[in-house]
Structures are given as C-alpha cells and as structure tokens.
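Read through the structure below, which is laid out as structure tokens, and then see the notes.
For this depiction, one protein chain was excluded, whereas all remaining protein chains were kept in their positions.
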Amino acid sequence: MTPVLSVERLSVRFRMRDGVSVRAVSDASFDLAAGECLALVGESGCGKSVLASALLGLLPENAETAGSAHLGDTDLLAADERTLARRIRGRRVGLVPQSPAAHLTPVRTVRSQLAETISQLTRAGRRGPQLATAVAAAADRAAFPLDHLDRYPHELSGGLAQRAATALALVGDAPLLLADEPTTGLDRDLVERTVDELRRHIGDDRALLLITHDLAAAERIADRVAVMYASRIVELADADAFFGSPGPRHPYARGLLNALPDREFAPIPGMPPELTTLPDGCAFAARCARADDTCAWVPGLLDGVACHHPETAGAEVTRA
Amino acid sequence: MLELLSVTAGYDRRAPVLSDVTLTVEPGAAVGLLGPSGCGKSTLARVAALLHEPYAGRVVIDGEPARGWRHRAPRAQRTAFGVVFQQPRLSADPRLSLADLIAEPLRAGRLEHTARVRELADAVGLGGDLLGRRPHEVSDGQLQRACLARALTLRPRWLICDEMTAMLDASTTAALVGVVEEYRRETGAGLLAVGHDRVLLERWCGRTVEWGERGPADDA
Partner (left out) sequence: MADQNLDWRTRGARRRSTRTWRVRSSAAIVALVVLAVLLVPPLTNLDQQAVDLTAKLQPPSWAHPFGTDDVGRDLLLRCVYGLRVSLLVGVVAAVVATVIGTAVGALSGALGGWADRAVMRVVDTFSSVPHLLLGIFVVAMFRPGVWPVVVSVGLTHWLSTARIVRAEVLSLRSRPYVDAAISGGASRRRVTVRHLLPGVLPQAALAAVLMVPHAIWHESALSFLGLGLPAHQASLGTLVQSARGSLLAGDWWPTLFPGLFIIVPTLAVAGLGGAWRERLDPRRRSELTL
C-alpha cells in the first residue's frame, strides 16, 4: 500500500543575518501509512516543530529546504504557496495546533468559525439549513458540545478549546492530520482524552503525525515512534518495542525514557549541542557513555537506529 | 513553616478564583499541589510567594505574618521565596543575558555577584558561552535552567515552583528536579511544587495534595 506521507531526506536550515546557518532538520526520512500514528518526540529545540512547519509550507523566509515530502503526488516542499493554500492546508493536511486558544479567532464564536471553514472546504453552501447541519456534525465529530457552539474562545475551557480546534482540523477530511504539541499545558486527564480522541479520528483511512515532548502521550496512542535529537531522527521504532521490551536502542532514546518520573527519573548528563555548531560526527557522542572513535562519523539510520553502538535486543532480554 | 490560612483570592472580587483555602508546608518539606488547569493553584502559588494580594486570609512565613504584597512586602520577606514559573520565555526579561538574569537579584541588593553566578550556572548545568546569550538565543530548557538559577540566587528558604517543567522534555525535567532537590538537601529549604502531572509530583514531593471541589484537600 502506498503511504499517505513519504518524507525523503528532508533537511531544513535557516540562514541567519550574521551568515551563520542553523541546521534545524537533517536528513529526515520516514513513511506514514493510513490508519497509522507516528509520534515524533524530542526535546524543545531539536527541530521537530520545524519539520512540521516544513510539511505545511509555513517556514519563515530565511529557511531553505532540501529533500522531498510527498503527500500523494504533491511534493510539499516544492509546491508553491497557491497550491498549498488552495489544495493542501485544511484539505489534505489538517493541523491540530499547539495552543488552541491562540489558533481560534478571539472575536468570533466557534459556530461562525466552523461555518466559515466548512463553506470554504466543502460543498455545504454558504448559509441555510445544510450548513447548520454540517456545523453540528463537525462539532459532534470532535465531541464538542453543541450548546457551546455560540461561545467565544475565551469562554471555553482548555479542553473544549482544544476540541474546537480539532473540529476545525477535521472539517476538510484531510488524509493527514498533523498535531504539533497538542497537549502542552493541559493536565494529565485532558492530555489522555485529547490524544485518545485524535487516535479515534484517524480510524483506518487517515494518518496522524503527533509531534510532542510528552512521552506518556506518545506511548498512549502511537504505533511507531521517531526520536529526534539535534536535528536528526536517531531512532524510528515500533511503539510497543520502544516503550516496552526490548526498549529503545539508541542511547539518547534510552536515556530520555529513563528520565521519566515513573522510571529512573535520572537526567541524561550534559545538554544537546547547538544547531549552529553541530559536530561533524554523531551529535550525541559528547553525552554518550558508549562513544568511541567511530562516533566521529555520523551514523546513518540503519534498521531503525542511527548509532554505531546501539543497545542490542539480546542484552536487554537478559537484563529483563 | 509556610502557612496559607483561609485565603480567598482572584482577579475579580465578585468571582474569586479560590475561596477560603488553607494549605501548610512544614519546614524543609516538599509539598506537591495537584490540580487541573484553571483551578486556581497558580494563583495560590502567587499568593504564597507574596506576589498576589488576596482578598481575604493570611500568609504566615516561619511564624511571621506576611506584612504586604508585591512591592509593599518587606524585602526580607519577599526574598525568602524563590519562584519558578511555567513559561521561561515570559519569565525572563528579553534584554538581559542569562548571566545578568541570574545576577539580577544580587544586583538589586547591590551585592557581589560574579562568584555566585558562576556557582549557580555550574549547578544548573549552564556552561560555555550560554551565559552570555540572551533569551531568544537559547532553548526553552536552557532558559528554564537560568530561571531556576535566578530563583536560587538569594538562597531562599522557600521554593515555589509553578508548573516548572510543564514545557520541558523528560531529561530536562529530571535534571531541574535534581537541582532543586540538591539545593534542598544543602539548605533545608521547603518546597511548594504546583503541577498537574501526578506521576511527577508523587515522585518528587514527600506529600501531594489534591485540589478538590473547593480547594486543596489537605489532610496534614
């Protein structure tokens, strides 16, 4: 089956005013199939949100991209603004935003925003009973209570604002949903409800790219996990294997998981390198207990892990 | 002992965010206050740090009642608290370098700062040229490390961490909690950590208090 989204050696760099260039994404490759949820995890500043912006064509002007990201026949990186605006955003890629409160227009009710989006993206017409039905259906789909439709965004709780934003994202029936840190600032119950709802929406025929630093949220709904570190995807693994047994194979991913409060709660020593001065070799080597001379070369992503000395499955079995 | 007694506070007198809330933190203890977003726990944290004047109720710090709020609180009472907020971007003056940010409380009291800044930067793991940079040139995690260092600058007896790690990844979270705990081991400072992550607060704090219908259900 052909994947919904196929990202091939995607790189993004920013040209800064002083001639410095920032490598935000290096050589990212992954596929995303219908019915699948891929969680892209990593700490803030690792480049994961830049990757999302690149897929939506929303990079700032000083950004340069390389590689490709095919959504069907369209290369999202090569498409012009007109194509992106008229045919891609909302219609073929739905965005579930980071802060719904900022994403919704503060001076208009949820109903009017849904109605506008529906009349833009579908054939439900501009007014009349048909549109009203469509609005109700769209709200219902995201479990947004119908009696709150006439409220303004500031009158909604965080959870309801998130549902309103999700309802907007779902209107266009886009085959790809892109959720950029959809749970930041929400409390645990709400995080779980939000990601569960996202999971439910993708069903069998859509794909979800969940960008988050919340490993618990990723564990809850992801089929696969991509771990990003200093602009590179360092591990791409099955979620069950990653969070359960045999566990992560890249030392960084392993450290990140072990830092969780319900595991060892121990930080990885040191801090990630600057994206302006990435080392020539493996970017994690400076913090890695396993590093040796071979780490002076950047490891490619082989068999789901970009490391010269990955944890082997066998070692883990004996430990467990 | 940090005592919040029958506190009623908010941003509109007719509809206070919290009413008649009582919470105590024993000397040297770490109390986690757990509640959903928007319940008023951050307001309570601001009241505790003398940053928000309540409509009613009292705050007693180590036996001494709070004598005012914000600028009206005596300097010694204000600086008994180190506060760390949720969003490092909003908590740092965008014009100050990280070193200036950490040194600011010492400068405000006209105290010598070079050695202390060095020491704090080491403690929170800010090395190299990071100290010379300004907030927009560092990541959220790095900036929050600086904000934590600033909170520790005057060696406060109480730490108030309001969702300190909500924006951070697991490793940075563990690192910052480690810094707070190390400081508490050295100085015996007390902690009020506000958050919504039960797993984290239960791992971090000796006692966690749940925010119920009417406020924290404190059984201590």
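Each chain carries a letter (A and B) given by its place in the written order, and its residues are counted from 1.
The rule we apply is simple: contacts are C-beta pairs under 8 Å (C-beta built on N, C-alpha and C of every residue); 3 or more make two chains touch, one makes a residue touch a chain.
None of these values were measured; they are calculated from a predicted model.
J.: Name every displayed chain that the left-out chain is in contact with.
T.: A, B
J.: Based on the whole complex, identify which of A:A66, A:A85, A:L146 or A:A296 touches the chain you can't see.
T.: A:A66
J.: Check the options B:V25, B:L44, B:A66 or B:A92 and report the residue that touches the missing chain.
T.: Spelled out, the listed residue whose C-beta touches the missing chain is B:A92.
J.: Where does subunit A touch the missing chain, residue by residue?
T.: Spelled out for subunit A, the touching residues are 11, 13-14, 16, 21-24, 45, 47, 50, 57, 59-67, 77-78, 81, 275, 278, 280.
J.: Kindly note down the residues of subunit B that lie in touch with the hidden chain.
T.: 46, 49-51, 70-71, 75, 78-79, 81-83, 85, 87, 90-93, 95, 104-105, 108-109, 136-137, 139, 147, 150-151, 153-154
Criterion: only the chains that are shown with their structure count from here on.
J.: Which residues, counting only subunit A, touch subunit B once they are in their complex?
T.: Subunit A reaches subunit B through residues 42-45, 157-158, 184-190, 213, 215-216, 255-257, 259-262, 265-268, 270-272.
J.: Quick check on the complex: what are the subunit B residues that touch subunit A?
T.: Within the complex, subunit B contacts subunit A at residues 35-38, 86, 125, 139-142, 166-175, 177-178, 196-200, 202-204.
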